[in-house]
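Missing here: one protein chain of the complex. Every other protein chain is in place.
Our next item is subunit A:
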Amino acid sequence: MIDIRDTTFYYNAPQEDEEDAGRRPALSHISLNIVPGEFVAFLGRNGSGKSSLSRLLNGIELPTEGTVSVEGHVTSDKAALRSVRRAVQIVFQNPENQQVGITVGEDISFGLSNIGWPQHDIADRVAWAIKLVGLDADEDRPVMNLSGGEKQKLALAAVLALAPRYLILDEATSMLDPVARRQFVATLHEVRKQYSFTLIYITHHLEEVTNADRWVLFQSGKVVTSGTPDELMENTGLLQSCGLELPYYRTLAGLLREQGIPVSAALNERELRELLCKSG
């Protein structure tokens, strides 16, 4: 389990004798639990603290106040840092800035080498990871020759090779075109069927996380609320105040209801399609 307790985080913490003027914490008094197997979505505007929290979970940044612990290991304990990072892996926004190797194989091997994976098994593990994400490339293919979507699949393969128990996708689809984005999300759900891990998905696109177990809404470094997607999609005002837009089918359902057409508030994409087909 990931346990975040009363955590406050500043990128540049003010000194004790210094005025706090002008310095806003990136995260302010956050308390949150994430249980194994859960699919949680962190939602909110840019700068609301979602990505900062993800960096705290992997121990890249340490809390200024409070504690973050992953499966009992506190991230501020240097001795436990490797265990924390093995358990929690992140796929970042820009695929190009997270790839170290020249070829697909070298990039996946990099993390395996870091964690001391048995040398004789590295090649098999690389092949396994490539197959798992359905990357259409052999291990000798240069990373530069991959498309944006393929590069992000490679980033996913490279972190999954390390057998993480928690995977954070930090706006991992935001630099992809719509087709590549859909393919990446489909791949992710396929992978989750074969290989179980807790998923923390950071995004602005609500339609990517309608099947999440829980949404956590962030605003100005604080958790505003959390709940199931159906519960929170009811509260359009709150979503808008957090800079989020409902999926198009939910917006359409609202407009239809305003016109007096009896449509369920919890309408999903498939139901809308059926409704339109029937009415036609």
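Just so we're on the same page, a residue touches a chain if its C-beta (ideal position, glycine included) is under 8 Å from a C-beta of that chain, and two chains touch if they have at least 3 such contacts; residues count from 1.
Assume contacts and distances are computed from a predicted model.
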"ABC-type glycerol-3-phosphate transport system permease component", "NADH:ubiquinone oxidoreductase subunit M", "Diguanylate cyclase" or "Energy-coupling factor transporter transmembrane protein EcfT" - which is the UniProt name of the missing chain: "Energy-coupling factor transporter transmembrane protein EcfT"
Residue among A:D124, A:D140 or A:E269 touching the omitted chain: A:D140
From A:D3, A:E38 or A:E106, residue that would touch the chain that is not displayed: A:E106
Absent-chain interface as seen on subunit A, which is shown: 55, 58, 60, 81-82, 85-86, 89-90, 92, 94, 96-103, 106, 109-119, 122, 140, 142, 144-145, 158-159, 162
